[in-house]
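One chain of protein is taken out of this complex; the other chains stay put.
To keep things simple, chains are lettered A and B as they appear, and every chain counts its residues starting from 1.
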Amino acid sequence: MSMKVVDGRAGPRGPTLALLASSEAGLLLITVGFVILFSYLTPGFSSPFNTYALTRVLAIDVVIGFSMMVVLVTGGLNLAVGAIGVCAVMVGGWAMEVAGLPILVAVVLALASGAALGALNGILTVAMRVHSFVVTLATMSLFFGAMIVMTKAQAFNALPAAFVSLAKLKTYFFASSMLYISIGIGVLLWWLFHHTLIGRQILAAGANTSAARLSGVPVERTIVVCHALSGALAAFAGLMLTARNGAALPSMAGQLGMDWLLPAFLAPVLGGTLLTGGTLSVAGTFLGAAMVTVLSNGLLQLELGEFWVQAFLGIILLVAVALDRLRAHLMAKRRI
Amino acid sequence: MSTTMQLLRTDWFGLLVAFLLGAIMLGVAQPSFLSTYNIYVILTAFALSVLVALSQMVIVAIGQLNLSVGAIGGLAAITFAGAMDLWNVPIPVAILIGLMVGVAGGALNGVVTHVTGLNAFVVTLATLSIFKGTNIGITEAQPFYDIPEAVKTFGNARFGFFPYLLFVSGAILVAVWVFMRRAVLGRQLLAVGGNRNAAELSGISIGRVVVAAHVLSGTLAAVAGMLAVARLQLGQPTIGDDWLIISFAAPVIGGAVLAGGHVSVGGTLLGVAIIMLINNALVLLNVNPYAVQLLLGALILAAVALSRFRDPA
Partner (left out) sequence: MTEKLVITGASKAFPGVQALDDVSLALAPGCIHALLGENGAGKSTLIKIITGVHRPDAGTVLLDGEPVQFASPREAIARGISAVHQERNLIPRFSVGENIVLENLPRRRGLVDYGEVRETARRFMAPLGLEIDPDTPVRNLSVARMQLVEIAKALSLDARLLVLDEPTASITPYETETLFRLLRELRDKGVAILFVSHKLDEVFELCDSVTVLRDGRNACASRPLEGLDRADVVRLMIGREEQTARRTERTATGEPVLALRNVGTELGHRNVDLEVRAGEIVGLYGLVGAGRTELAKAIIGAAKVTSGEVQVDGKAVTIDSVATALSRHRIGYVSEDRKHEGLILMHSVRRNVAVTVWGRIARALGWLPNRAERDAVTPYIDRLQVRTPSLAQPVSLLSGGNQQKVSVAKWIAAEVRVLIIDEPTVGIDIQTKVYLHELIHELAAAGTAVILISSDMPEMISLADRIAVMSEFEVVGEIDNDHDATRMGEAIMARIHKVEGAT
């Protein structure tokens, strides 16, 4: 007697409740809760201008989060996301401003250079057989240093108006048009990881390298692909930021590009992507970024005094994630 | 297996070779490298950084990460300085207060991580904000200047090239080394990091071990913070802001497995030493400041490549 086998997320109480028990649902609930709270507490929060500003930041942070996420699934990480993003943008800026290439060509060039730098990380990781932490720690310095030497730390700030205006579009509900681009990228990534051969191979290799290798998964290739993808996404985030700033700035991601690391890690990890590799949640990464953006923006709107904002952000963040755990715990107890 | 092979397989041998080669080359290229004062400068920086690295290393040992190392160190530093500046408490009491901040910060990290089952990454990221935010809230970003002379003197005193600060760090280094190799709790840390399930089935209390590791980490960070106050001669609120990278880089270069279960105190020490050496070299050789980062990256990569004779797992 074998039990009847059904596919799908089976819980005894059906798929709807199972969906509610997922961590994505938890993040969504908490984020919506805070949106309501902040709108109630301060009118500035839901103003069209703030909505636009918030979604614009969110759009960029989401893509930065994706760029880390795709490496986290391999069980590695990419400290060089910021450095790659800046390098790629400087290539793009040069192509538009100095070489005078069409916008599309410049964008492709920037993305390609991001992917190439990422691929280099992947190749080094595989060839040296060390954790990508060490490799990307080194290449973060290397890429950033090389970029500074070559650009002499000068910005490209005469970018074509057509490019800059891409970031200025407002769409439905005053949201930035860039948010829809980010969502589009998310859908593509979701499809890649859950419905294609390479996506599955990546997940398998990330979860258990030796088992995957013995099953014929080209483990090394998946690592290089992920790093290249990460580089391309970092480049994309960089381009979005450039369009927003109206200039390609060597300093846009801070010293060594490290200002990006926080949003890069925060979004996927809050969204349920494991640092040990093998699983990921695209929607979770999106919602993780959304939660952080809403929290920090809301706290700023509340004007609590500049000195204590950061401490409050920490406390609220902790409370928010603990609430989510509590919800998951209660759901599990009722065995949903 | 031959002795050479065995040496090559240790975490530290390749790093030691890399370090010695680097030091010799630098000594030849720039004789001022070997000047007493320069060695003193390097050793002072080393004394602080090695504690930061150890503070991260004990958390890596249990398979977690602690992003709040710098924030705890900073908070301990300003409470230590603030207690002496604002309340004029005696130095030993101020040290005790600083240590308590480290213990409390670590305990908060450990307890929250264990009780909620949340990823330590997320927890320590949030507490990073809390500790750093409290730091800024208290200091309003202004340093505490009024530090007792004794503390300032200690922070800058030396025997020839040997800074007094290194006595503290050296003693702690040895203690941590013994702890990880021979103490029951140290072994339990590694057991939990190596295979959490197995450790639990062997009757090890996971909660106790996780909390203990975080408390130890917080304490080490606090000591580093207070030493930094002595060194800088003021309670700078920015102490700890730039610790994160070195805290990870040194243990990992030293052979620690990020997934947990394996760390090397000797390797970590050499990891710090190599990074100090590289930094010093870039300063001494008067490298174009633009190229410093580039070279730093290339050299770290080279150091790691050199240390990979041993098995890659």
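The rule we apply is simple: a contact is a pair of C-beta atoms (placed from the backbone, for glycine too) under 8 Å apart; a residue touches a chain by one contact, two chains touch by 3 or more.
Here the structure is a predicted model, which means the values were calculated and not measured.
Participant: So one chain is hidden, and I want to know which residue out of B:Q142, B:S205 or B:N288 touches that hidden chain in the complete assembly.
Facilitator: The one listed residue touching the chain not shown is B:S205.
Participant: Which listed residue (A:G145, A:G278 or A:G298) would be found touching the missing chain in the intact complex?
Facilitator: With A:G145, A:G278 or A:G298 as choices, the missing chain is touched by A:G278.
Participant: Thinking of the whole complex, not just what is shown, which of A:V149, A:L166, A:A207 or A:L262 touches the missing chain?
Facilitator: Residue touching the chain left out of view: A:A207.
Participant: By the contact definition given up top, give the residues of subunit B that touch the hidden chain.
Facilitator: Contact residues on subunit B toward the absent chain are 178, 182-184, 187, 190-191, 194-195, 197-205, 261-262.
Participant: On subunit A, where is the contact patch with the chain that was removed from view?
Facilitator: Listed in rising order, the touching residues are 1-3, 5-12, 195-201, 203-204, 207-208, 210-218, 278-279, 332, 335-336.
Everything that follows uses one rule, which is that only the chains that are shown with their structure count from here on.
Participant: Whole-Å distance, subunit A centre to subunit B centre, using C-alpha means?
Facilitator: 29
Participant: Could you list, by residue number, the parts of subunit A that touch subunit B in their complex?
Facilitator: 124, 128-131, 133-135, 137-146, 148-149, 152-153, 256, 258, 262, 265-266, 269-270, 275-276, 307-315, 317-318, 321-322, 325
Participant: Which part of subunit B faces subunit A closely enough to touch in the complex?
Facilitator: 65, 112, 116-119, 121-123, 125-134, 136-137, 140-141, 245, 248-249, 252-253, 258-259, 288, 290-298, 300-301, 304-305, 308, 312
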